[in-house]
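Of the protein chains in this complex, one is absent; all others appear in place.
Read from first to last, the chains carry the letters A and B; within each, the first residue is number 1.
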Amino acid sequence: MTAKFDFARVTQTTVRDLVEIFGPSGVSVDREKVTAYSKDEVALHLWDKEYTADVVCFAENTEQISDLMRYANDKKIPVTPRGAGTGLSGGAVPAFCGIELSLERMNKILEFDMENLTITVEPGVVTAEINKAAADHGLLYAGDPCSGDASFIGGNVAENAGGNKVVKYGPTGNHVLGMEVVLPDGSVTWFGGKRRKDVTGYDFVHLMVGSEGTLGIVTKIILRLLPSSSFVVDLLVPFADVKSAIKAVPAIMTEGKSIPSSIEFIDKQSMLLTEEYLRTKFPFSNEADAHLILQYEGNERERLADEIEKIGDICLKQGALEVFVADNRTVKDKLWKGRKSVAEAVWAHAPIQVSNEDVVIPASAVADFMRELDDICHGAGVKYAAYGHLGDGNMHVTLYLEGETPGWREIIGDVRQKLYTIVIKLEGTLTGEHGVGLKRAAYISQFLDDAQIDLIRRVKLAFDPNNILNPGKIVPWE
Amino acid sequence: MRIAVLIKQVPDSDEIKMDPDKGTMIREGSGNIVNPLDLNALQAALDVKKKCGADISVISMGPKQADIALREALALGADNAYLVSDRFFAGADSWATALALAVTIIKTGPYDIILAGEKATDGETGQVGPEIAAMLDIPCATYVSFMDIDDMFVTVKRTVEDGIETQRLYLPALITVLSDINDPAMPTLSGKKRARRSDISVISAADIDLSSEEVGLAGSPTRVVKIEHPKITRHTEFYCGKDIEHGIEHVMKVLKELAIL
């Protein structure tokens, strides 16, 4: 399929027209600002060139976005939607310049529906605020990405963000019931609604989820809420070696006879870097090659305590060095602050000469994956930190080199390729929750066959015939 | 060595919600935690136990549900727990609280050292510790950020406004600690199991030979005469985006008005 990248440039007239739509305070051409809004959390030096939009717009409502898309579609100017900029795949990076559309001003919780157990929000609401608002009503919004204190729900939907509770509740897409969408031609439609069942037409809701802002701009989101549990207990479980940590999980699930809401994995290197970053200590950080975090929920304190004892004993039987129990806010905060800071800690330690991976492997193959990862890194003299959502086989692996290493791009690139080869061999995939975006588009053909890649392109052009919405993402076009 | 640790169950200050009209605290939904500095006090005791062996008793005055706080201490490694709880204790000010705890310490003691957090996050008077020490007639050091015990003495560092004081106190002594004395450990599964199955002794006013006149509100020298809900009256000037420049000029104006510049 031929690519369409013959875009118009943004001119002074364009900016004037945009001011017509968004008002003077809704448009900025200030270089500093435009540059800032053209990045996400992928380090700049990892791009082969500088991607900077020409103008950034701040939408306040659906109508403005509809007007914008009609205009941009007509003029053939690329539009890149952006949430909080916490993305890790360059999804919000304007690959073809043009207009960067920030949704940060659409940040209202619109409705709490206690009868249907839904919450309707705008895309710019910070995820943690939804968690908190739900909790204030005695309910649970089960989306819980590690970036939740900063990321927007719109971005979570676009990337189908996963996080810490996927093993029990599924990723963001599982919680999305409906959405208002502005299509690339400016038309506004609703996919889904407050309904729990819907086979009237294609399931566009779940096509939109994880489409990385390439098919339409989500302007309202209806999320499913669940009753929240009265008590939540976390376990921190150190293991002497990685293999026994990973092998313990099936036993925990089957013998434990209950699904934890989280099964998180932190390897020794990640733990040590986190300790350094937070200037705190976690138990057994030097003795254990791996730590697991398990989370259990329940409505009766004593029953949950019984369950925790049982699970803890299983862990010890599986070779855990110790089992720590966090059942109050003080200890839980420390535990989860640790887990949620791992990415920042690794980033702070290795800001350049890195590659951040987000691979997924079937749960049964994680132990093999970790062994092979260790082998290839060791062989190439590359360091790594691995952590992630063990319950869903989603491992975040940061490959890095310390000191100044000439030719580091090639060395790391080589290891990354070897890593991908292993992932493919183990029937895993490229990215679990960070997305393909711009960063991984060149690698997707190793993971998907031609038929599927071609289908992705055709779906894209069915939604967006002029290819103006977030062009150049997910699959290679040229 | 015998150590007593005084702990208090407090509302989780991160979860406190206020009724904006009445100015009262909404208790529902907000959890209780062990006063954070008291966990540092307990950890200091556990560190002594690890170093030279000790028998640790935790003592808390509060309602029945404060036994959760005591069980948490047991899970962390305390050996005995006493809950000083009686309806007659209600409404106690710091003096009356100190009296009930001091008498409990005598009844369950003797102890070589008594540890507590510097203050609790709810009342935050920081008075109960030094008052108990005075009632027991033992020396007391507050604001302690380092502690080392040998047979007869405890050496402490007190973090005060203009520096750090080093003092040596004859045992028995009472020490109140700051958060930087240590990093409280996490409870283990075996600790939790033991704590769940432990008995917690409940101590009433009668058990420590105090009459209802000597404790609680009746035994308190101070009285609360009124509670007001102050309204914050500040006019906020908000600057954002391009306006930040104006905001910075506003800051300059404020600094000049206050004669700081």
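Note that in this section a residue touches a chain if its C-beta (ideal position, glycine included) is under 8 Å from a C-beta of that chain, and two chains touch if they have at least 3 such contacts.
We take it that contacts and distances are computed from a predicted model.
Q: Any idea which of "Energy-coupling factor transporter transmembrane protein EcfT", "Aldehyde dehydrogenase family protein", "Electron transfer flavoprotein subunit alpha" or "Ferrous iron transport protein A" UniProt assigns to the chain that's been left out?
A: "Electron transfer flavoprotein subunit alpha"
Q: As a test of the contact rule: which chains in view would the missing one touch?
A: Its contacts among the visible chains are A, B.
Q: Among A:Asn116, A:Thr280 or A:Thr405, single out the residue that touches the unshown chain.
A: The one listed residue touching the chain not shown is A:Thr280.
Q: By the contact criterion defined above, which parts of chain A meet the unshown chain? Give residue numbers in ascending order.
A: Residue positions of chain A that touch the missing chain: 126, 277-280, 344, 348.
Q: With the missing chain put back, which residues of chain B would touch it? List them for me.
A: 13-14, 16, 18, 23-25, 36-37, 93-95, 98, 119, 121-135, 138-143, 145, 155, 158-170, 173, 178-180, 220-230, 232, 234-241, 244, 247-248, 250-252, 254-255, 258, 260-261
The definition used in the following text is that only the chains that are shown with their structure count from here on.
Q: Can you give the whole-Å distance between the Cα centres of chain A and chain B?
A: Spacing between the chain centres: roughly 41 Å.
Q: List the residues on chain B that touch chain A in their complex, please.
A: 12, 14-15, 29, 31, 33-34, 36, 39, 72, 75, 183-189, 191-193, 196, 241-242
Q: Quick one: in the complex, what on chain A touches chain B?
A: It comes out as residues 25, 28, 30, 136, 235-236, 280-281, 283, 305, 308-309, 312-313, 316, 322-331, 334-335.
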